[in-house]
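Down below is the structure, laid out as structure tokens.
Just one protein chain is left out here, and the rest sit where they should.
And now, subunit A:
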Amino acid sequence: MNQPAIQPDINGLFGQFGGRFVAETLMPLILELQAEYDTAKDDPEFQRQLAYFQSDYVGRPNPLYFAERLTEHFGGAKIYLKREELNHTGAHKINNCIGQVLLAKRMGKKRIIAETGAGMHGVATATVAARFGLPCVIYMGSTDIERQQPNVFRMKLLGAEVIPVTSGTGTLKDAMNEALRDWVTNVDDTFYIIGTVAGPHPYPAMVRDFQAVIGHETRAQMQEKEGRLPDSLVACIGGGSNAMGLFHPFLNDASVEMIGVEAGGKGVESGQHAASLNGGAPGVLHGNRTYLLQDEDGQIIDAHSISAGLDYPGIGPEHAWLHEQGRVEYVSATDDEALEAFQTCCRLEGIIPALESAHALAEVAKRAPKLPSDHLMVVNLSGRGDKDMMSVAHYLGEKFK
């Protein structure tokens, strides 16, 4: 099989995607970060610290759980859930935050900033900032603040300052713009913890490395339970970090199918979605070249998804590359499909998934029934749905009035 490039080139490019498309003011910082990360990666002490916090603070390894009732319900593939929702703070986001905050400490940075959509990355960032005694500023779109109130309160409890972003449409991309503006202004002391496999090099590769713990554990756990590799991996895609974390350690295993699920919103045909690969075109935003939702003139179009964490008009550059290579299949699930899968998971497994993760489950609902019972399917349950109670209640309440 033709193996895709697993590491970006010297300019941070995966094929034509990725790179470092940032203002000159940020270039020296990004180069410094890359140098620091390259040393840290090979430093046993850094790896030891990382492993320590992953286990004793985050609670890893989390289980690879055989979802017996979902399996029965769909009557096909044998479904396993990778339980990222059991991590401290309730999502995979903290895997990356722990890694980056340790780097920030190493670099002597004094202040942490981050963007957040659903608030899960914001909460995870505020959490590690509290743990390491660093002041923390979170940029969050005003639209998202409204639909993710519990997370806003959590961040504040953790001591973070949450700055509402009203520019643009007040969602994740605007929060990222604002975080970049903060960074470019506070270059000396600030570390920007990007929450997904996007942004300028080295972020996409670095965040992926920190998230790859998901795939490595899955591999070992599947070996233990079934004595072999899984047949397929399914994960939802906002920027693509939980998916990349699960997929990456399996990229060279040709027998393992991988499916990334984008947010289809009201349907890709409707124009109201967040499916960059299925409904976008290549472009340059937030430091990298990737697939973007944009109009004919290169203006970025707002994404739409019921799930704030998937509401981003781009996707990590490595996904764009894997898409063009055909190594990973990228599909989409609509708001309605995700809500349905959300409820199925609640009722059958007693697990309330995040609306983001429910998109992955929606794809399972389509795919699993057609597969044989010896097909081993792993779904990344990237987060728990406590934060979504209000949105879901609102949605279902309206529907069943």
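Definition applied: contacts are C-beta pairs under 8 Å (C-beta built on N, C-alpha and C of every residue); 3 or more make two chains touch, one makes a residue touch a chain; residues count from 1.
The criterion applied here is as follows: contacts and distances are computed from a predicted model.
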*Which of the following names does UniProt give to the chain that is not shown: "Molybdopterin converting factor, small subunit", "Tryptophan synthase alpha chain", "Dimethyl sulfoxide reductase anchor subunit" or "Xanthine dehydrogenase family protein subunit M"?*
"Tryptophan synthase alpha chain"
*asked:* Out of A:S167, A:S270 or A:S373, which residue would touch the omitted chain in the full complex?
replied: A:S167
*Hidden-chain contact residue, picked from the options A:V187, A:A220, A:A254 or A:M389*: A:V187
*Which listed residue, A:V22, A:A40, A:L277 or A:L322, touches the chain dropped from view?*
A:V22
*Identified contact with the non-displayed chain, of A:L292, A:V328 or A:V392*: A:L292
_Residues in subunit A touching the chain absent from view_ = 11, 19-29, 167-168, 173-174, 177, 180-181, 184-187, 281-287, 289, 292, 294, 296-300
